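Supplied in structure tokens, the structure appears directly below.
Note that this complex is displayed minus one protein chain, with the remaining chains in position.
Per-chain numbering from 1; labels A and B assigned in written order.
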Amino acid sequence: MYGGGQVFEPSSLNNDLLKDEDPKKLAEFEARIARGEKIEPKDWMPKLYRKQLIRMIEQHAHSEIIGSLPEGTWITRAPGFKRKLALMAKVQDEVGHAQLLYGAAETLGKPREQMIEDLITGKSKYSNIFNYPTFTWADSCFISWLVDAGAIVNQLANARGSYGPYCRALDRICAEESFHLKYGHHCVIHLATGTPKQREMMQEAVNRWWAPMMHFFGPSDKISTHTEILTKWKVKMATNDECRQQFLDMYVPKIWELGLTIPDENLKKNEASGEWEFTEPDWEEFKRVINGDGPCNKERIAVRRTAEERGAWVRRALAAKTKGEAYVAPMA
Amino acid sequence: MTEEALKDLLYKIADDQLILGHRNSEWTGMGPLLEEDIAFSSMAQDKVGQSLAFYTLLQELGEQEPDIVAFTRNAEQFHNCQLVELPSGEYDFSLIRHFLFDHSELIRFQMLAECPVEEVAQVARKLKGEVKYHVMHANTWVKQLASANDEANTRMQKSLDYALPYALGIFEASKFENDFIEAGIYPGEKAIETKWKENIALVLEEAGLKLPNWSEIKPVYGGRYGKHTKHLQPLLTEMSEVFNVDPTADW
Partner (left out) sequence: MSEFLNSLDPRINRLSIPVEFGSTFPEKDQKDQFITFEVFVQPKVSKAYQHEGIVHAPTDEMAFLFAKEQFSRRGMSCSGIWVVRTQEIQVSPITEDGDNIYAYINEEIMEGATTSESTKYQVFHLMKRGKQHVHVGEVEASSPEQALLHAKNSFASEKPVFNLWIVKDSLFMKIEGEDFQDIWNTLPDKKYRDAMDYRATEKIKKFKAEQNA
């Protein structure tokens, strides 16, 4: 699982970086991408491409590791063996995905430890949806089903992107995600079709999480930062709105068929255009939360920092035997 | 040997695995190193899965279904040793506990793989492969850390000293010890304990950790008879929090 809503700050798309690039090399690079060929780590690439990719893959990796926390909240309380085992496996997968993704980002030259440090100091971001709390078991089920579903929409798009190592990591990740989605849906079905208490728990979770879910794919295209170059370079494979529409089309009917209501009375599919209509999400709220003012931002980073600090003696001890070996980036 | 005796054996095995697996799952997402986080999590899942296999054997002997047995009993009804219910602490304690427990479990499974009760032998045979790797993991880590530097060695030694009395509680005699030995189920707790002491001594010496004189350690017993530390009931209450919202519901 990961999160969508890449926040491309205008300053980060500094086209000044492009001005100094060799135009012939740049043209060849862009032609390769246009042909549908993947870029591999040893290829020449513009600095801006390298920078944007590192940022994107790193953000995805951070989202996995931070994303393990809201669901992880319920590992020790999962009801019954089946759920207990499945949730343990799912959260473990997320840590595993982070490991794969950090590896992919490392091929571009940034060491994993530097990325982890940047997460903790706040230099690097992660998907905003994980800044919200999972109050009940049903909240964790919502995440397991629908946030994962959203992540899969993004991942399937990105798997067709231009950077080889990222595509390879995504292939492996997508294969594991099918269990996650099925598990999440299974949990929600059981709650929604269960006892009145279970149904109530699930409905309340949907009511809480719908707004963050609508934020998940990022600001609407019409107010988003211009990212044409990232589309040309196949770094960004689908627009925020396209992803959101795909998600709504696939999952709103599935939510409704369980007798659950969605807290947006304007939500409906326009049969003529095929597009889903909905109340415009509060993008000011989105900005506030992603910039640090959400219910769980502090906690997520504090937990990450604590894990690193508590583990420091372990890494010190392990490093005691390998001092001096130079860092080697992954090959592929 | 009676059915009651067999159930006693299976319950203590299953309870140990469930509680330890549960404790170890607390580290998921918060481990000292990404790859190790993944490894430790796998082993926690294995433990919980193993407990399910044993609770299933118990169900075949007439006990209630695994979810009910695991999620609705109270502390005094559990037969795990006190070692596994202790808080996870820092990584040195969790690793030492993993090392001490899994060494005993491997011996136990190797013995039970030969047991005349075919259903039990089958489960033991299947699962001992998993425990073999858990022991390998534990040995590697204990040796690696304890021999690395003073800081790590001190931590590991402290955790070892703290854990040993509780670890001896794994081998607390059952009231059916003689029945097991006579029926050839397995050679009994004392036999596991003896082999266990030999095996861990080899690794600990290589690791640079000191084992005290066994006669100096007072074992902490009681777990097998439902006497537990203050930590078990809160653990169980937490574990069954959602389940008990409605134990009859289908989650």
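Quick note on the criterion: contacts are C-beta pairs under 8 Å (C-beta built on N, C-alpha and C of every residue); 3 or more make two chains touch, one makes a residue touch a chain.
From a predicted model like this one, the values you see are computed outputs, not experimental measurements.
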Contact footprint on chain A, counting only the chain that is left out: 37-40, 42-43, 69, 72-73, 75-77, 82, 85-86, 89, 92-93, 96, 99-100, 103, 106, 111-114, 117, 120-121, 133-135, 164, 167-169, 172, 175-176, 178-179, 181-183, 185-186, 189-190, 192-193, 257-259, 298-299, 302-303, 305-306, 308, 310, 312, 315-316, 318-319, 321-322, 325, 327-332
In chain B, positions touching the absent partner: 26, 30, 33-36, 38-39, 42, 45-46, 49, 87-88, 126-130, 132-133, 136-137, 140, 144, 238
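Everything below uses one rule, namely that only the chains that are shown with their structure count from here on.
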Centroid distance [mean C-alpha coordinates] between chain B and chain A, Å: 37
Residue ranges of chain A in contact with chain B within the complex: 65, 68-69, 72, 74-81, 83-85, 88-89, 91-92, 94-96, 98-99, 102, 112, 137, 187, 190-191, 194-195, 197-198, 201, 303, 306-307, 310-318, 320-321
Residues of chain B that touch chain A when the two form their complex: 22, 25-26, 28-38, 41-42, 44-45, 48-49, 52, 66-67, 70-71, 90-91, 144-145, 148-149, 151-152, 155, 238-243, 245-246, 249-251
